[in-house]
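Only a single protein chain was left out; the remaining protein chains are all shown in position.
Chains: A, B, C, D, E, F, G, H and I, in written order; residue numbering restarts at 1 for each.
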Amino acid sequence: MSSDSFRDKLESFENQFPDRDYKIEIVCPEFTSVCPKTGQPDFGTLVFEYTPGKLCVELKSLKMYLQSFRNEGIFYENITNTILDDFVAVVQPKWALLTAKFTPRGGISSIIKVEHSA
Amino acid sequence: MSSDSFRDKLESFENQFPDRDYKIEIVCPEFTSVCPKTGQPDFGTLVFEYTPGKLCVELKSLKMYLQSFRNEGIFYENITNTILDDFVAVVQPKWALLTAKFTPRGGISSIIKVEHSA
Amino acid sequence: MSSDSFRDKLESFENQFPDRDYKIEIVCPEFTSVCPKTGQPDFGTLVFEYTPGKLCVELKSLKMYLQSFRNEGIFYENITNTILDDFVAVVQPKWALLTAKFTPRGGISSIIKVEHSA
Amino acid sequence: MSSDSFRDKLESFENQFPDRDYKIEIVCPEFTSVCPKTGQPDFGTLVFEYTPGKLCVELKSLKMYLQSFRNEGIFYENITNTILDDFVAVVQPKWALLTAKFTPRGGISSIIKVEHSA
Amino acid sequence: MSSDSFRDKLESFENQFPDRDYKIEIVCPEFTSVCPKTGQPDFGTLVFEYTPGKLCVELKSLKMYLQSFRNEGIFYENITNTILDDFVAVVQPKWALLTAKFTPRGGISSIIKVEHSA
Amino acid sequence: MSSDSFRDKLESFENQFPDRDYKIEIVCPEFTSVCPKTGQPDFGTLVFEYTPGKLCVELKSLKMYLQSFRNEGIFYENITNTILDDFVAVVQPKWALLTAKFTPRGGISSIIKVEHSA
Amino acid sequence: MSSDSFRDKLESFENQFPDRDYKIEIVCPEFTSVCPKTGQPDFGTLVFEYTPGKLCVELKSLKMYLQSFRNEGIFYENITNTILDDFVAVVQPKWALLTAKFTPRGGISSIIKVEHSA
Amino acid sequence: MSSDSFRDKLESFENQFPDRDYKIEIVCPEFTSVCPKTGQPDFGTLVFEYTPGKLCVELKSLKMYLQSFRNEGIFYENITNTILDDFVAVVQPKWALLTAKFTPRGGISSIIKVEHSA
Amino acid sequence: MSSDSFRDKLESFENQFPDRDYKIEIVCPEFTSVCPKTGQPDFGTLVFEYTPGKLCVELKSLKMYLQSFRNEGIFYENITNTILDDFVAVVQPKWALLTAKFTPRGGISSIIKVEHSA
Partner (left out) sequence: MSSDSFRDKLESFENQFPDRDYKIEIVCPEFTSVCPKTGQPDFGTLVFEYTPGKLCVELKSLKMYLQSFRNEGIFYENITNTILDDFVAVVQPKWALLTAKFTPRGGISSIIKVEHSA
């Protein structure tokens, strides 16, 4: 899965409103990685939804972190679970849901949803 | 309904995150079979939603399995229930929902939803 | 409302999966009848949703049954309630919901939803 | 707000299925009144949803009633509350919800929802 | 965050129906401010949903208030929380939800939802 | 094809701007007739486009004329050509185009376009 | 048709780029008038397209001019031709096209296009 | 390519309006064949547009003819050219255009347009 | 209109394919300026289409140039003509078309198209 060097790219900043539970949704339609079986590129849209605790994710670092997967061979299920794990480890949200929608392969498309509660 | 030789085409692989309940949705818009009454082809979109247990469905085997029905005479209700039964038997999900949307016949279209809880 | 001769056109067949609660949705966008007040034709889309008991509705007979209303003078509310009553009497579903959406008249359009629980 | 002469235009007819709780939705996209502050016309879509008791609203009378507001100076909040009050007084529904969507003014558009329970 | 001079622009008027809980939704698709980090303009749509208490927000004052942010350097999370705080302080609603949808930057777009209960 | 008694229902009124070539388009989404082969109802949308000469078609008479076909057995090609012929005979336009779009039968839908130049 | 007092409301301002042929399109979705036959309100969207000569139409005056028709009894064909005539008389464009789309009546909707060349 | 036994399924009927040039469009969204290289099924939508001469295509025979390709191994370019050739041979239109849109394979989709003039 | 200091922000780079006539389209949905009459902000989408000569427009400089108008009081017609003039002066295209679509004001929206040929 994602090495520590990937996770290290993710940065956070201090949430100015830690006492209020509110929701942030971030849509990333330009995700791409490589299928470990066929060597062919995969494409997808990642949607992060989370309730921040003491930290918010820094958007530019999120973009750089996701670009780490560009030439990485990794399966759909592992992409989604690993990215949520990295996100939770760095941002420490009260709640988070990651939805990953991948483009069709062989006429079949996949959507994977992984949720975290603190 | 579907003979064992159909079900045998379905393959699974090990879920790397068995302790987390997450959801996988798979959209298959190219399903076709044959109406047993008229001999005319039927067309539909199958949507699988499931929470994996120890196994995930292998997508290419799912495609081959669904192609088994191409020249098979079978009614809408039986298609949907039989395919869910085969899916549950092989993948052993914690939960699964199969939605089958068939194209219009005589100005009337049908959607069938079958659910499984472990 | 609908005479017995209308209801007699509706046919059912045996549900092969009576022990599982599943849902069937049938969309009929070509319904037409006549307004009893103005004599003008009305047009609408009927959507049946139901959970079958021992029986499923036969689609061709449903089409013929709905065509019985083509030259019948009947109000929107009566159409929707009467058709659900006929459907329930013949198909004996565990649950059913009929939604009827009528096209605009005088700039105003109507949607009527009638539900049945066994 | 709406004078009695407005309310008097609303008519009802007898609900033939008073023992069944069902839902009627009526969409009126051609509502117009006048802003009391600027004298400029306002435009909106009114959506009535209700569960009838002993009475149903007569559609043509509803159209004529809504036309009463054509040259009336009245604010959005008052339109929505007053029309629901008139509707409830005449039709006596078990439940009713009125949603009023007004077109943009100064780049800002408004939607108001008012609900009634018997 | 927003100085008092911003908040002072927000005005209210008396709710004529204070005893009924109803919902007002206001869509403002022309919000713009400036990113404090890059100095580049940000663009977004703000959607206010609220249940009025004794007061309703006056729409023209809301427009003028939102224009105060036009040349203000402020982050997405602070925009959304600050504007809801100002709205609640002036309008004193029973309940309010502010949804802010910002246009894509670097291929990534954000939606922030902040809720208030009295 | 359409008897004279059908054509007699079509009425016209005097064009007040006969010296200017302008275009009128009329969309009729509620056309229905009967298939002469199967006896099953057909449904379609008729779109008239024309440049009036000395006459314009009267809309209510057009509606009544089209309703004449409700229980008439007639093929798609004949519907479209016959209705254009009737329209041209009564309204005597400088130019006319009739587009008829029929709903799917057996998974196949048809659009027929017939044009007239004076 | 439209009295001079209507036309007098239309104002123009000087085109700053009279030597270049360019095109202006103005969309007015809130037009309403009254049917002279039934007394019922009509609703439509007017789209002006024109190439300015020495003058451009002033938008607020266009809005006030169109509001003059609010309680005027006038047919679709006359609305479209009369408004184009007034527009041409006041703005004196090199070319103009007015498209008027009216909402459905009796299930039938109309679009009228009138063009002017200098 | 298509054997004569395929072409023999296509039937025509006499055009009742041979002196008028008009256009017929037929949309067939349920075409399927097999890729001769991979053995995998292909799916597409075929759109026929033609101006009939002395004959029109019979729709049910067109459906049966297209079903002949269901288990036939044939490339996209050959499907489109062969079907147009068969159509022209049997129906002898004044003009014909066949557009074939195939669903994505490997993230790439294809549309092929073949035209015939008499 | 736009001072020289605005135009100076626009930069170009050398077209590597000057012998081939090709077309570049650039969509800028985040344009904003100020109405000189009311002081209120205007919002619009600018679409540039052009055939490059020896130069192409540099996209980041175009963004900075358009931001110059953020707090500038200027009418729709002048915005569109002035920006095209600046674009032509700096980029010297073989052909260019600028389309500016402004959001509704008082229920009325405007689109202005200005074209240049070398």
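The criterion applied here is as follows: contacts are C-beta pairs under 8 Å (C-beta built on N, C-alpha and C of every residue); 3 or more make two chains touch, one makes a residue touch a chain.
In this text the structure is predicted, and so the values were computed from the model without any measurement.
Annotation: of A:Gln16, A:Asn78 or A:Thr103, A:Thr103 touches the absent chain (contact as defined above). Where subunit H meets the omitted chain, the residues involved are 77-78, 80-81, 104-115. One chain of the complex is left out; on subunit I, the residues touching it are 15-17, 20-30, 52, 56, 59-60, 62-63. Remark: the residues of subunit A touching the chain excluded from display are 29-30, 32, 40-41, 43, 67, 70-71, 103.
Criterion: only the chains that are shown with their structure count from here on.
Copies subunit G and subunit H of the same sequence differ by a rotation of 145 degrees once their CA atoms are superposed, given in steps of 5.
When the interfaces B-H and D-I are ranked by C-beta pairs in contact, the top one is B-H. Centroids of subunit C and subunit G (each the mean of its C-alpha atoms) stand 46 Å apart. With each centre defined as the average position of its C-alpha atoms, the distance from subunit B to subunit I rounds to 53 Å. Listed for subunit D are residues 29-30, 40, 43, 103-107, each touching two or more other chains. Touching pairs of chains, sorted by label, consist of A-B, A-E, A-H, B-C, B-F, B-H, C-D, C-F, C-G, D-E, D-G, D-I, E-I, F-G, F-H, G-I.
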